[in-house]
Each structure stands twice: as C-alpha cells, then as structure tokens.
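Sharing a structure with you now.
One protein chain is absent from this view; the other protein chains keep their places.
Now for subunit A:
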Amino acid sequence: MPAETIAPSGGRPALREPLWLRLSLIGGALTFLAVFLLLPLILVFVQALGHGVEAYWDALVEQDAVSAIQLTVLVAAIAVPLNLVFGVAASWCIAKFEFRGKSLLITLIDLPFSVSPVISGMVYVLLFGLNGWLGPWLIDHNIKIIFALPGLVLATVFVTFPFVARELIPLMQEQGTEEEEAAVVLGASGWQVFRRVTLPNIKWGLLYGVLLCNARAMGEFGAVSVVSGHIRGMTNTMPLHVEILYNEYNFVAAFAVASLLALLALVTLVVKSLLEWRYGDELAASARH
C-alpha cells in the first residue's frame, strides 16, 4: 500500500490518483472560484470606490438610495419573521406527525424553488391587479397591494418560503420523535414539548435557515420587480435601485448600493461560519440525536 494515500482500516486506498492530477484538479477548482466568485466580488468594490470614498458615501446617503435601503430592510423585517413562523410550523408538522397528503405539502413548500420568481410576481398581479380577481374590490376600498409595500412583502414571502422549512425538515426528521414522545409520556403539553424539547434541538438549524432567508429576501429581484411599479423613492428596493442607477449611467452609485448587498452576503457567510465554529459541537450533537 503506497504510504501517501489515506486508507480506511483494512479497506482499499481512498486516494490513489497521481499527484499531478490531484494538484491540477485542485488548481482548476480554485481558479474557477477565483474567476467566477472572488473576482466579481472584488470588482463590485473596485467600481464602487472608483471615484473615492466620498463619492461612495454620497451615493449611499442620497435620498432615493436611503429610501431603497429602508424599504429593503422593512420588507425583510416583515417577511423573515413571517417565514420563520411558517417554516417552523410546517417542518414541525411534517417531521413529527404522520398524515395524509404529507408529500403534497412538501411539494407545495418546494414550489417557490421550482417556479421562476417572475411567475411568483405575476400571480399577485393577476390576483390583486386592477383587472385581477380581487382588483376592483380592493380599489373600491382604497386598499393598495401590488405596486405598494404589501405586494413587495407578499412576493418576498413567497420566494423565500422554503428556506427555513427546507433547513429544518431533514434535521427534525433525523432527530426523530423519541424525545417528544418521552416528554408527552411525562405529561408535557404540546406547547411545552415544542418549547422545551424540539426548539432547543433545532435552534442552530433554525438560525441558519433564517440567515439564508434574510439574504434572499433582501436580494430578491425578479418577483419584486414585477410587483414594484419602480417608483423611485417609494417602491424601489435595493436590487431594483441598483438596476435603475446602472441604467442611468450612474455606475459609481449603482456599485455602491450593490456593494451593500455584497456586504450583506459576506456578513451572512461570516455569521454562518462563526456559528459552525462556536457551536459546531452542539450542531453535530443535535444532528446525532
């Protein structure tokens, strides 16, 4: 058995490819990552800071940019907690109980992943638009849904719906129901079981799902674009504002706002890594149960 290969005890060598092949594969993968992930990211910041820090800052405190940032945060602040509740409820239901139509429910939860975001926006226009099913009633009662905040929230909730649930379902299924059954035998109520047994087991998975959900909620373009109406300073979220600025030849400002979105992605990544580093044991432990 060659000395440099790592072999499971008694099995065949796990790696017996020649060194040059391994190096070129690793090199290829790293180059690919650098060119297609790292370079664009750096380019965003280079472009944003191309005219100095002052121009960068001016672009971010400009009135329309500020309202785009506020709107994006507001939409995420509504959509993410909603999806947290939906996601936990749905995965609790699916992982801990047996019922008819379960696979249908799972399919429905996955639906937003398979549907193009543009379609997700379009269905709300068809439903709540002036010529939609509910449009005439809404206008009579002076309720605005699409081309206003509620439409943006709805579209975002729809698109980000699977993130929390998809993170939790496998985790909860793997954990099984023994602990909950034990709690019930000991006389715990349903709420107590959830709060004292299930939630502690899933908390890091949940946080992870929320992080991903938030990143997507703030970055979503397609669905939001359809229901936004693109009114500057009013219904433009950050991604839409980036497009508008770019289309107005205002490249520094476009990349300045884009850099905020890139920062958001980086923060998400760092927090996720921190979680895994700090609570890795617990994550692994909860997964083993």
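We take it that contacts are C-beta pairs under 8 Å (C-beta built on N, C-alpha and C of every residue); 3 or more make two chains touch, one makes a residue touch a chain; residues count from 1.
Here is the rule we go by: contacts and distances are computed from a predicted model.
Per UniProt, the protein behind the absent chain is "Sulfate-binding protein"; the candidates were "Carbon-phosphorus lyase complex subunit PhnI", "Transporter", "Sulfate-binding protein" or "histidine kinase". Only one of the listed residues, A:87, A:112, A:129 or A:162, touches the absent chain: A:129.
Residues of subunit A in contact with the chain left out of this view: 63, 67, 70, 73-74, 77-78, 80-81, 125, 128-132, 135, 139, 144, 146-147, 199-200, 203, 229-234, 244, 246-249, 279, 282.
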